Each structure stands twice: as C-alpha cells, then as structure tokens.
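So the structure is just underneath, and the comments pick up after that.
All protein chains of the complex are present and in place, except for one that has been dropped.
Let's turn to chain A:
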Amino acid sequence: MLDDIWGEGEVSETVELKRRQHKKGYVDGVSQGQTASLQQGFDSGYPTGADLGTRVGRILAILKARGDEDSYKQAIKELGISDVLKSTYFDGDLKVKDGHLLIEHWEKIVKIT
C-alpha cells in the first residue's frame, strides 16, 4: 500500500513538474517565436496582395475608361477588400486558389481584344 501511495505521488509530482516546466517553456517559446515570424509572414503575403490589388485596379480602370458605369459600380461593390480576401478564394495554407475565381471572372469581362 505504501508503495502504491509513494509510487503514485512520485508519478503525479513528475507529471506536475513536466506540465509546469513545459508550460513555462511554451509561453516563453510562443513569445520568442512571434516577432520574426510575423514579419516573415507579412513579407511573403505582401507581393501576393499587391498582385491581387493590381489586377483589381486594372479591371476598374478599364471599365471606367470604357464608360461602362454600371459594370464599374458593380465591380466596386464586388471587389472590395473583404470580398477579394474571402476564405473561399484561398486554400488551407492561405495560398490563392485557382488564380482567384472572382478576379478572373472580371478579367474576362474587361479583356481588351
């Protein structure tokens, strides 16, 4: 019986020690891992966002220059930042999926022949 009690106590102390130290290390690790990765993520995302913005801006310019006000207004409504960056158009790793279907749809409309 004594063996059981001491044995369990020892195990739970070890588990507790592991839990406590692991948690302490985890919190420190999370904090250390943040800054550099935030910047790396930003630097990777920025050119992709720039490409999407460039494509959308081009669509709007051509619609406006053509004098197609209805389509221009519709595009302004559909191609806002929260629509273009919807999760539907990105995969699980946040990479653009299928060339971005919404933008491609509008690119077909403004195709200059």
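Operating definition for what follows: a residue touches a chain if its C-beta (ideal position, glycine included) is under 8 Å from a C-beta of that chain, and two chains touch if they have at least 3 such contacts; residues count from 1.
Keep this in mind: contacts and distances are computed from a predicted model.
**Student:** Pick, from "Essential protein Yae1 N-terminal domain-containing protein", "Elongator complex protein 4", "Large ribosomal subunit protein bL21m" or "Carbonic anhydrase", the protein name that UniProt gives for the chain of this complex that is not shown.
**Tutor:** "Essential protein Yae1 N-terminal domain-containing protein"
**Student:** Touching the hidden chain in the complete assembly: which of A:D43, A:D70 or A:D98 does that?
**Tutor:** Final answer for the missing-chain contact: A:D43.
**Student:** Touching the hidden chain in the full complex, which residues of chain A are there? Just list them.
**Tutor:** 2-3, 6-7, 10, 17-18, 20-62, 64-66, 76, 79-82, 84-87, 90, 94, 110, 112
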